[in-house]
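Structure below; questions to follow.
A single protein chain has been removed from this complex, and every other one stays in its place.
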Amino acid sequence: MIIGKNSIEEVNKSQLTEHTAAVGRLNEQLASKGVTSEDIVNKLADFQVAIPSWALGTGGTRFGRFPGGGEPASLNQKIEDVGLLHALNNSSGAISLHIPWDIPSDPQGTMELAKSLGLKFDAVNSNTFQDQPDQKHSYKFGSLAHINKDVRDQAVAHNKEVIDYGKTLNSKALTVWLADGTTFPGQGNFRNIFQNTLGSLKEIYAHLPEDWNVLVEYKPFEPNFYSMAIPDWGTSHLLVNQLGDKAQTLVDLGHHLPNTNIEQIVSILMMQSKLGGFHFNDSKFADDDLTVGAIKPYQLFLIFCELVDGMKNTDNPDLSWMIDASHNLKDPMEDLLQSVEAILIAYAQAMLVDQDALKAAQLNNDVTLAQEIMQDAYRTDVRPLVAESSRIRNAAINPVSAYRDLKVREELIKERGENTISTGL
Amino acid sequence: MIIGKNSIEEVNKSQLTEHTAAVGRLNEQLASKGVTSEDIVNKLADFQVAIPSWALGTGGTRFGRFPGGGEPASLNQKIEDVGLLHALNNSSGAISLHIPWDIPSDPQGTMELAKSLGLKFDAVNSNTFQDQPDQKHSYKFGSLAHINKDVRDQAVAHNKEVIDYGKTLNSKALTVWLADGTTFPGQGNFRNIFQNTLGSLKEIYAHLPEDWNVLVEYKPFEPNFYSMAIPDWGTSHLLVNQLGDKAQTLVDLGHHLPNTNIEQIVSILMMQSKLGGFHFNDSKFADDDLTVGAIKPYQLFLIFCELVDGMKNTDNPDLSWMIDASHNLKDPMEDLLQSVEAILIAYAQAMLVDQDALKAAQLNNDVTLAQEIMQDAYRTDVRPLVAESSRIRNAAINPVSAYRDLKVREELIKERGENTISTGL
Amino acid sequence: MIIGKNSIEEVNKSQLTEHTAAVGRLNEQLASKGVTSEDIVNKLADFQVAIPSWALGTGGTRFGRFPGGGEPASLNQKIEDVGLLHALNNSSGAISLHIPWDIPSDPQGTMELAKSLGLKFDAVNSNTFQDQPDQKHSYKFGSLAHINKDVRDQAVAHNKEVIDYGKTLNSKALTVWLADGTTFPGQGNFRNIFQNTLGSLKEIYAHLPEDWNVLVEYKPFEPNFYSMAIPDWGTSHLLVNQLGDKAQTLVDLGHHLPNTNIEQIVSILMMQSKLGGFHFNDSKFADDDLTVGAIKPYQLFLIFCELVDGMKNTDNPDLSWMIDASHNLKDPMEDLLQSVEAILIAYAQAMLVDQDALKAAQLNNDVTLAQEIMQDAYRTDVRPLVAESSRIRNAAINPVSAYRDLKVREELIKERGENTISTGL
Partner (left out) sequence: MIIGKNSIEEVNKSQLTEHTAAVGRLNEQLASKGVTSEDIVNKLADFQVAIPSWALGTGGTRFGRFPGGGEPASLNQKIEDVGLLHALNNSSGAISLHIPWDIPSDPQGTMELAKSLGLKFDAVNSNTFQDQPDQKHSYKFGSLAHINKDVRDQAVAHNKEVIDYGKTLNSKALTVWLADGTTFPGQGNFRNIFQNTLGSLKEIYAHLPEDWNVLVEYKPFEPNFYSMAIPDWGTSHLLVNQLGDKAQTLVDLGHHLPNTNIEQIVSILMMQSKLGGFHFNDSKFADDDLTVGAIKPYQLFLIFCELVDGMKNTDNPDLSWMIDASHNLKDPMEDLLQSVEAILIAYAQAMLVDQDALKAAQLNNDVTLAQEIMQDAYRTDVRPLVAESSRIRNAAINPVSAYRDLKVREELIKERGENTISTGL
């Protein structure tokens, strides 16, 4: 299925009057503070968040999975789905593949399909947390950190292969999420695990093309429940520092212990030029992998304040942005549209923070005023700007309602059937 | 110091044009959804949050305290401060006293002063977590739950005395926050502690006037660090159920373990007609006692959604609303103004939730749509309505800026000096 | 495979000298405090922990599962496995079935097999957190709490069916773990969810035979990530109170928010005669479902102190004890043997607490001494008593090493093959 610009224009038509009025009202509100929205709208329109290939199917928990209909059954169908999202919201112009779930058997064709939909290939992801049917060594007890060199070699080779696949698609980065760790005290030696991880990463690093980066995730627990090989940003930072300039830390919002101040981590990593990417999601308890902004929208805003500030005032390299959520109950496409919108809202709000006033308040230790300034930006209803940034690029004013108006899911079920099951988790 | 209506009118004058325009824009936005704001504004204007007497002074941590100037040194000065807040925001029309910090030695005079400022006396609070100089038995190892009956009797007598003081001021409720518990395994027997607590509360309950309630708080830790006598809502609920109809549970937002779903507790307690009151504050880590809405404004909104729903659809009695925060860094008055505004914002947003649409979405298990409905209300910038609800009662359009324009703190320092220290924590 | 008493006697023989010496040394140590061990050893020997039928296979996480060899592929094979455990440790004399994973198609034969191995059938477990192939309504959005009565009816009928299966095996209790809840704010109404849950449970309760109980679990999150229908003991307690005398709360150690004082919950529930059962496991982060005692052995001891005290000093009914863990990395049988040993150790230590001295210390608020008394019991190396309690019933002095000496797993792989996969999670 492909959504033509005409269809969207048609859908937009009915909302245009109210939308235009809303933009007008917001511009008036902003003007009263001496702010014009044009620059913000353009930045929003340029902002692209990658969609991971596995996120187009229904996810699950260890207790079960309740698949929906019309899930993409092949790499090309996944790309088509991202194309649909991008047509609707203009901000999903990249896809992030996961090997071996999405091996591009026909890279040329895949590239052309993506190009026709306006999509690029963002970071590729390796997978050494599951065993594949034809695999020689099991990853039950680890992969890059495994105590047995043969297993580590196999995992390193897999990562190199993923880089090679990525090269055929013009990706520029490899993301490594390492599930390795221990589940019981005594199971492994922490220093050995660290050294094995570092050694394996060095081999992978050596295989990186000149213009590539490797992004190293961290996570405090799950699927291991006593220790993880890379449990926190400090460990990831130790590793990427020893790897070199092409290695950076990747922050996944769900990968933190309760109450962690994530925005501070973002700030410090950018200060070190070592923030490489972001996995967006939301959570209340653990790595719940919920829709972005569904639980802690203010935290998301505070993180974006650091990102906006860091992109302007540090030498941190460009970031890979990606959604990394699990869609257990919602239609995955709707969930992704909501997530991207939440990201754009937070980004817009962060751009509204009056930086000069904030700095002045900080200089005076005027804590009350600093809060007023932050919350003034946050409480501003920026949705008209987000909608406008979509509209000016011929996408939908309201992507979720357009998705429903255009009966996308019904159409996909007609094409693909009720019971397709997407590869991935 | 007293702020006259003229002064506020003067301050409002300069903001009136922009305020009127903002209200107009928001009304237009709401009208596009078929909503009129008048009823909401009136409900906001009627909403009153009690200010605890100890919150007018600077708080501290176990590591230190950095007092500010012009703190109120007497009960009357505290009442004057609340009067100033109420003049500024029209929503702080009640004060909650803490005995023995604020014993009304001249109840008649105190009542008249409060009345002249438009203030009522909300729930009175007892204190058995500190020793007073002239006290016979120490509360080091507990009070209402103490293993020694003499100590329990003393603590019960104190609570009865607090009720008696409250009667002279026309209060209608006693709030019991019990610091009792144990700090080490083995220190006490959990069942004994529960039974002693229940026994003491029964004696206090018997002393309650006909039209009074007793509100029983819970808290998982601090100042005891292994167990608390009333650690969670379940224990408080067990107690108030055994006490009778005049006993209810009081929820303090900061008194929960990490990640607790507080809004669900609110809902279930109201279903049981057992939610008696609320202590508002905010926190990131523990019982941080920060400005309301400073950290988790979305959670505050979700809680208000339950309150609005519960007040309409359950038989739960009227609630005591109070701010219970510790102002360590901000001017306490500014902090309180920000807190009240955050409460009103959440209340206004909660009233905007389209309940019919939400129910329909729930019936269809349309999770995406349910989220859209909730966030549509939350993302609406309702600040003009809150400002309007203040203005129509002759209070300030923007209380914090009015507080600064009118140089309230400077005036108080002039009156009271730089180094007064407020009684309380 | 069946382990004969002779085989175990053979294995024990080599350890007997050192074991006898160890028992002698411990008896000497205890005698110096005026304690004799005989009564403790007998109580340990009588203590039985049920093994859940699904625990005999390898578990997994949402990210993957790494099965081992020789897993039981049928109900009878599962029973055989529990028989092996019981032969080895004398304390696993019960099995807890999970329907529909373990439907007894030949109850008579199943009963006889169990009897021949010395096993009883403990509580049966229903499953409404997964869809079965032939199911009319999906449990994607809930079961007993579902907004649609048809779905609730189906879930109720399933629970009744589980009771009926249980009756054929002489079980005496139904355990309900309800996965229902919501994953996003707004998805459901908390009061509706509670009322639907209560209504469904009442229908199930009405189907209970006279001498049965229903045990109601609670859990704060997973598989739902915003709210659970029964999130905490307070909610479970509300439900079982309204159900009647045959309903009790079941505590699963992994089902609590971070830092919860579980032993206090145990104590308060027993005081109310409402603790019905226990699911043992251990965890560091969430519901990690690790080997009992692997992470927090002192907490386990403190819980057992409450259990021992409550069994003696309250009217709480007899408890269902069960291990509920997930064996992702270890051989499930070894994991279970370690879990049962950890339980017996904690039980033995708890029996060693000098209750008279403890009460005296509590009366004096002698916190130092109370800790000394608790830790004196805990630090005592009671393993010889646990081993002795096994030996006197003809089971292994050291069950784990006996399991290995007797090459049980190798034998099972020979019988069942490398790639059998157990039904269950």
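So that you can tell them apart, the chains are marked A, B and C in the order they are listed, and the count of residues begins at 1 in each.
The criterion applied here is as follows: a residue touches a chain if its C-beta (ideal position, glycine included) is under 8 Å from a C-beta of that chain, and two chains touch if they have at least 3 such contacts.
Keep in mind it's a predicted model, so treat the numbers as computed, not measured.
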item: Residue touching the undisplayed chain, where the options are B:S37, B:S236, B:T260 or B:N328; value: B:N328
item: Full-complex contact with the absent chain, from C:D102, C:D180, C:E217 or C:D335; value: C:D335
item: Options A:A155, A:I204, A:L253 or A:L302, residue touching the unrepresented chain; value: A:L302
item: Selected residue (touches chain absent from view) among A:Q132, A:Q264 or A:N419; value: A:Q264
item: Touching residue (missing chain; options B:N125, B:N159, B:T249 or B:T291); value: B:T291
item: Chain A residues that touch the omitted chain in the full complex; value: 140-141, 147, 183-192, 194, 220-221, 226-227, 231-235, 237-238, 257-261, 263-264, 267-268, 270-272, 302, 306, 309, 313-314, 358-359, 361-363, 365, 367, 370-371, 373-374
item: Positions on chain C contacted by the hidden chain, ascending; value: 18, 21-22, 25, 28-29, 32, 258-259, 261, 284-285, 291, 293-298, 329-331, 334-335, 338, 345, 367-368, 371-372, 375, 378-381, 383, 400
item: Footprint left on chain B by the chain that the document does not show; value: 59-64, 66, 129-131, 138-141, 179, 183-185, 187, 220-223, 225-226, 258, 283-286, 288, 290-291, 294-295, 326, 328-330, 425
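Everything below uses one rule, namely that only the chains that are shown with their structure count from here on.
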item: Centre-of-Cα separation between chain C and chain B, whole angstrom; value: 43
item: Shared interface positions of chain B, touching two or more other chains; value: 258-259, 261, 367, 371
